[in-house]
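Here the complex is missing one protein chain, while the rest keep their positions.
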Amino acid sequence: MIPATREEVWVALRSPEILQECIDGCEEMTALDTNEYEALVRVKLGPVRAKFRSIIRMLNVVAPESYTLAVNARGGNAGFGIGQAHVSLMPSESGTTLSYEVTGTVSGKLAQLGSRLFLSVANKMTASFFNKFCARWDNTRSA
Amino acid sequence: MTTKTGIGASVLRKEDARFITGTGAYTDDLSLPGQVYCVFVRSPHARAIIKSIDTTDAESSGGVIAIFTGEDLRSDGIGDLPCGWLVKSKDGSDMLAPSHPAIATTHVNYVGDIYAMVIAETIEEAKNAAELVEADFEVLTPVVDVATATTADQIHENVPNNQCYDWELGDSAAADGAFANAVHVTSLDIVNNRLIPNAIEPRAALGNHDAASGSYTLYTTSQNPHLERLILAAFVNVAPEAKLHVISPDVGGGFGSKIFVYAEETAVIWATAKVGRPIKWRAERIESFQADAHGRDHVTRAELALSGDGEFLGLRVKTIANMGAYLSTFASSVPTYLYGTLLSGQYKTPAIHVEVKSVFTNTAPVDAYRGAGRPEATYVVERLVETAARELGVDPAELRRKNFIQPSDFPYATPVALTYDTGDYEASLERALSLAKYSEFAKRRNESEANGRKRGIGFSCYIEACGLAPSQVALSLGAGVGLFESAEVRVDVTGSVTVMTGTHSHGQGHETTFAQVVSDKLGIPFENVTVVHGDTSKSDYGLGTYGSRSLVVGGSAIATATDKVIAKAKKIAAHMLNSTEEQVSFDDGIFKIPDSNESLSFGEVAFSAYVPGDFPIEELEPGLSEKAFYDPANFTYPAGTHICEVEVDPGTGTTEIVSFVAVDDFGTVINPMIVEGQVHGGITQGIGQAMLEHGVYDADGQLLTGSYMDYTMPRADDVPDFIVDTTVTPCTHNPLGAKGCGEAGAIGATAAVMNAITNALDVKELAMPATAETVWRAITGD
Partner (left out) sequence: MVDITITVNGTGHSLSVPDNTLLSDLLRENLRLTGTHIGCDTSQCGSCTVELNGRAVKSCTVLAAQANNGSITTIEGLGTPNDLHPVQAAFRDNHALQCGFCTPGMIMTAIEMIKDATEPLSADQIRAGLEGNYCRCTGYQNIVKAVLAAQTQLRSV
């Protein structure tokens, strides 16, 4: 639940600065196109620690209701990660309700050593993102 | 004098002194001045086109010396890694072998396939730079499932239907006739699970190039350094054979996986000249999982035809064998000549027909792993026989007895190309039944049931063809190399002896066993014999260690060379004793002539050989050193009975092996302690296959069992104490009478365990590995 209008949330979700601020381990975030971003993210997945150069695309964009976030993360020698998050925004009395669902697969060393951990890490990172994202609104309001 | 250390004595091992004090020298323990380090960059995809590789960032990373890709090797004339055994399809056509570059150039075909190598001053710097190598892949749909591989996307340009060959052996019409006359047919669908060998020492290589002489030295974890040298020189074109020196120092286990010539040492030895520095590489365990050749991985439909009174009439077997992404060094021979030829087992089955399709998939290459083909054959035959006994309601021991080849039948020609020379299968069975207290099994089962547990017993009467191999037979069947073995017995001036062998010890204890043979034959102290192996500059060309061949073939070469030493020494003794060589007798280290109290010790004769003051040099050469190349006349046929008894907790599926008996016929045994140790280790790997181990790829071709957290090998509390005994029918065609013991445990045990578990659960089929979950699901029907 975010204390802002759906349109405000929608704009914030597409700001590279805000995205970088809210993604754990995100070192760079650049908008390549309207619906495409490039990010550099450090992730620890069990015994594998890797820096991912990720292309993030927003697909199936229905402004300001929903979109699918497709992440294609290249971790060099550690392997690849491919993830999708379906995000939807519903207006509610006190603001906007944000819900999401995460799926994904990993390959290479990540799959050999970390596949059991992958979904939990992906869920944790996503949860952390939206928690930070939501907390941001609280901070903005209280400031 | 030789009774305590000679043939048949459990002599403690010479090699142990260095291993228990931490002073062994394995490849990764060695370092050369100025050495640099190598990391391989491996494909994260099971199947992809390499569109481009960008090494710019990696090259500017700290400490980087060079980065090479497949194009660098190719343009330098480095050839593909070859497969050394040509198998023909039933239509007479040659097998199809895809190009197998050490470093991939256009496509990657399994997770772990190498597409770049990074060389840097430190391992840390090499790893950091490897992270920066950027490849642009076009990911393709991988072929993972072996059973459907022939109808999946084509992996290699020159291999339609992903089929390497479609091979057969035996008389198809005769087998069909047997089934037409059968009163009972037992059939089974069998999956022989993929295994990952996992020697505890990871593979490693340390290469050096001497620019002045143009010669290369490669230290590597190889079971056969001469073959490594031959292939790198003659097929891969790294260097002329004379300029390539290969050393396999202490090697920490192999189990087949270190027979093969791999991409890593190929790239290392090649690159060492490019960078002008020694290069070291040591696999991380994840690389062992990804890129060591895996084992087994068959899907089989098998049927046994029986008469009304339980006589075996015929056997039909159809197998699809997984080769993985490329053909490893001996991959093609494993599911054919090491598998189909063993389907007669210990039985007089008159008609046998086997068809094997070998297919490529986007998984690691599959090749020989302890037993190699023979465990798979034993599993088919012994699961079928046990199942037939249960279906017919006869005692499984009795059904086997009825069909055994009898001692009077030898030499026995099977319908699948082999001629067994000798054996006494019933003797092993009876001894095993007695040790397993088989007659009291029903009572034990009742007690278990009273305690709410399920108890089962299972047999495996295995046979193996070992002592690889008679060169003529092997060459006629498609082998690319002869399979004899070399030996040199060099007598020192003071009468001590140095033995050079072309075999390689990586746990087998050759330094001890071979010294026993030589000291026994020469009547000299065991301590005075030193065995040298693993160095291409020291011993003659030999074929290394695998296929339970070292004592059988290599030991026979040593025995033959020792006989030549004795013959020469007799000439010298005759000269010294003013007699003739015919008159000289040699026994227990002493040369004597009849009707005389004059005698000479071996040491005196040896000394004289090198201090030939009055030798008639026209007739008698100085020196005492002889060589032999021994080529066996036939395979050897170790055989035996394994009996496993298990107890299952139906609430959890937990299965405990409560008793395991192995009675093996290895012919003459040189060192019973070492033989028993080989059996223990083999059985444990066999149990591992049956109950714990499974190399699993997901549908995307990702290896899910890539660490010891996910691939389960037997630990100390997973296995019981084994009851091990031997019966003896000496091999009829080698000088030692030995048959080989290295693989027997792994060949026999798996079927015994699964027969026991299926007996306990009263189910016909159960997938391996029979983990607690699998067993629990079988019990609950979940």
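Order as written gives the chain letters A and B; numbering starts at 1 within each chain.
Note that in this section a residue touches a chain if its C-beta (ideal position, glycine included) is under 8 Å from a C-beta of that chain, and two chains touch if they have at least 3 such contacts.
Nothing here was measured: the structure is a model prediction, and the numbers come from that model.
Chemist: Among the chains present, which touch the one that was left out?
Modeler: Every shown chain touched by the left-out chain: B.
Chemist: Which is it among B:Y26, B:Y110, B:F137 or B:W281 that touches the chain not included here?
Modeler: Only one of B:Y26, B:Y110, B:F137 or B:W281 touches the chain omitted from view, namely B:Y26.
Chemist: Which one touches the absent chain: B:K88, B:K243 or B:R285?
Modeler: Considering all chains, including the one not shown, the answer is B:R285.
Chemist: Per the definition of touch given earlier, which of B:E201, B:E485 or B:E626 contacts the omitted chain?
Modeler: Counting the whole complex, the residue in contact with the absent chain is B:E201.
Chemist: Please output the residues of chain B touching the missing chain, sorted low to high.
Modeler: Residues touching the hidden chain, for chain B, are 12-13, 15-26, 28-29, 31, 124, 198-202, 250-253, 255, 282, 284-286, 506-509, 673-674, 676-678, 680-685, 707-709, 713-717, 719, 721-722, 745.
Keep in mind that, in the parts below, only the chains that are shown with their structure count from here on.
Chemist: Flag every residue of chain B that touches chain A in the complex, lowest number first.
Modeler: 39, 41-46, 111, 127, 130-134, 286, 289-290, 698, 700, 702-707, 709-710
Chemist: Give every residue of chain A touching chain B within the complex, in rising order.
Modeler: 47, 50-51, 74-80, 105-113, 115-116
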